[in-house]
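Notes to accompany the following structure.
Only one protein chain is missing from this complex, and each of the others stays in its spot.
Naming follows writing order (A and B), and every chain is counted from residue 1.
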Amino acid sequence: MNNLINACTDLLCEVREKSPLIHNITNYVTVNDCANAILAIGASPIMADDAKEVEEIVSISSALVINIGTLNQRTITSMIMAGKRANELNIPVILDPVGAGASILRNKTIQEILSQVKINVICGNLSEVSFLAGLKVSTKGVDTAKVDEKNDAVVIAKLVANKYSCVVGITGKVDIISDGIRVAKIANGHKLLSRVTGTGCMTSALIGSFCSVTNDYYMATVIGIATMGISGEIAFEKTGIIGTGSFHISIIDALSNMNSTCFLERAKIDETKN
Amino acid sequence: MNNLINACTDLLCEVREKSPLIHNITNYVTVNDCANAILAIGASPIMADDAKEVEEIVSISSALVINIGTLNQRTITSMIMAGKRANELNIPVILDPVGAGASILRNKTIQEILSQVKINVICGNLSEVSFLAGLKVSTKGVDTAKVDEKNDAVVIAKLVANKYSCVVGITGKVDIISDGIRVAKIANGHKLLSRVTGTGCMTSALIGSFCSVTNDYYMATVIGIATMGISGEIAFEKTGIIGTGSFHISIIDALSNMNSTCFLERAKIDETKN
Partner (left out) sequence: MNNLINACTDLLCEVREKSPLIHNITNYVTVNDCANAILAIGASPIMADDAKEVEEIVSISSALVINIGTLNQRTITSMIMAGKRANELNIPVILDPVGAGASILRNKTIQEILSQVKINVICGNLSEVSFLAGLKVSTKGVDTAKVDEKNDAVVIAKLVANKYSCVVGITGKVDIISDGIRVAKIANGHKLLSRVTGTGCMTSALIGSFCSVTNDYYMATVIGIATMGISGEIAFEKTGIIGTGSFHISIIDALSNMNSTCFLERAKIDETKN
C-alpha cells in the first residue's frame, strides 16, 4: 500500500513542476472553483467550449475534462468534437456525468459521448455511476440518490469499468476506485463537502490534472479523489465551525498547500485486488 | 406578530429536514452563490436551462426560481417551458425580474413570462417592481433607480400583487412584502449587501427554498428576505471591516448557521393589514 501512496506523491510533485494545461468543457455553476482548484494543485486551466475552437484547444492541452452539469445543445457538440480529437492525440479524457439519470437529455448525451469518445476515467457519485451500470436509479437532481441496497459500490465500479474499459471513481463516504481489476477504497473526506456546490466537479478537475502527467489513470484517479478528501478534512478542521462559505474557500487553501508530507500523513487508501 | 416569526422558524426547520430540490434557471454571474445559498439554508440546488430537459428537471423539483439576470434567446424559451410545467404540477414559481426596465428585451421577456406562466412570487428592488407596476422608471442597470418620491413602496407592492395575483417582495432599506392584502415590513439587512453582487439573486433562491415546503408563499417570502437581511447583519459584524470579499463569504457562513434561535432574536418583522 505504501507503494501506491508514494507513487501518488510523485504525481503531485510532477503536476507542480510541469504545470500541465487542462482543458475543461464544464458547467457555469462551478467553473470558477474548477479553475482555481486546478491552479491550486499546480496545473493550468483553460475553459473553452465553442465548437470552432475546442479541437485546437484540446490539442495544446494535456488532459480534457468533460462535465455535463449544465449541458446544452451547443456544448454537447463541442464535448464530442474535443473528445474525439483528444483520443486521436492520446490525451486522457475524464467524464463527470453530473445528474446522470435525472433527464433524458443527460442520459442520451452520456450515451452519445461514451459511444463516440473513448473515456479514460468516469467519476461521479453512486447514483450517477449506477445509472451507467444500467441499474434502476431514483435520482434526486444532481446529488446522490438511494441505490438499491443490495448493490454494492465496488461491484458497480468494476462493472462500469469493464463495460467501458476505463477507470471508474465513485465518490461517497468511502470512495471507490476501480480499473476493473484493482479496487482502491479511500476513507478521507468530510460530510460538509456535500454542503458546498462543486466539490464533485473540482474532484474531476483534479483527476484531469493528475491524468495529464501519467499513463496510470487508476492512480491518477486515486490521488485526485484523495486530494479532495484530505483538503475537505483540513478545511473542516480550520473553518468548519465558521460556516460553509469559509469552508468552501478553505478547500482551495488546502489544495494550494497540498504536498507530499501532508498527503503521506493523511491519506487513508486501502487497496485490494479481488 | 410573534405568530408570523414563529411560523417562519418552522419553515426553516422544515427546509433543513426535507432538503427539497430547487430548480434554478438563472444568470451566470451569481449562479454559484445561489447554489451555495440554497445548500447553506438546507435545500438542494439544481441548475438546468436547456429546453430539452427543463420540463423533466422541474417535475422532480419542489420549486422553480426564474432569474433574468443574463437572459438570452435560448434560456427565455426554457424559462417559459419550465414555468408552464411547474404550473401544471402546482410547483411554486418565483420570478426575479433583474434589470426590469433596463432594456426592451428584459421588459418583453418579463411580460411574456407573466402572460404565459402563473408566477407565485415576484421579488426585486423598488425600480424593478415599479416597472412591473407600470410606473415610469429611470433605471440604472440592475441596481435600484430613483422612483418618483410620491410613490410608496407599500402601494407599489400591493398594486403589483393584485395585478398578477401573487406575492410581491421589494427589497430595500426596509423590505416590503405583500400578497395584496397583508403587508410585512422587514427592518433587517445592511447597506454593505448592495456592495456584493448576487445578494438579490440569493434572496430569490432562498424564497424558492422556503416556498417549496409551504403553500403560504407570503410567509415564505417574508422568511426568505428576512434570512438574507439577518445574514447580512451577522456578516457585517464579523467581517464588515475586513472588506467586501470576506463579507461575501460571511453571508454564506451566516446562512449555513441560521437557526430558530438566531432568527427569533434578530428578526425585525412588522406586519400590518391595511
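What we mean here is this: a contact is a pair of C-beta atoms (placed from the backbone, for glycine too) under 8 Å apart; a residue touches a chain by one contact, two chains touch by 3 or more.
Keep in mind the model is a prediction, meaning the values are calculated, not measured.
Among A:61, A:171 or A:194, only A:61 touches the chain that is left out of the view. Only one residue from B:20, B:69 or B:83 touches the chain missing from this view: B:69.
Only one residue from A:45, A:69, A:169 or A:229 touches the chain missing from this view: A:45. Check B:51, B:64 or B:102 against the missing chain and you find that the one touching it is B:102. With the whole complex as reference, residues 21, 28, 31-32, 35-36, 39-40, 44-50, 52-53, 56-57, 60-61, 74, 248-257 of subunit A touch the missing chain. Contact between subunit B and the unshown chain involves residues 27-30, 32-33, 69-73, 99, 102-106, 139-143, 195-198, 242-246, 248-249.
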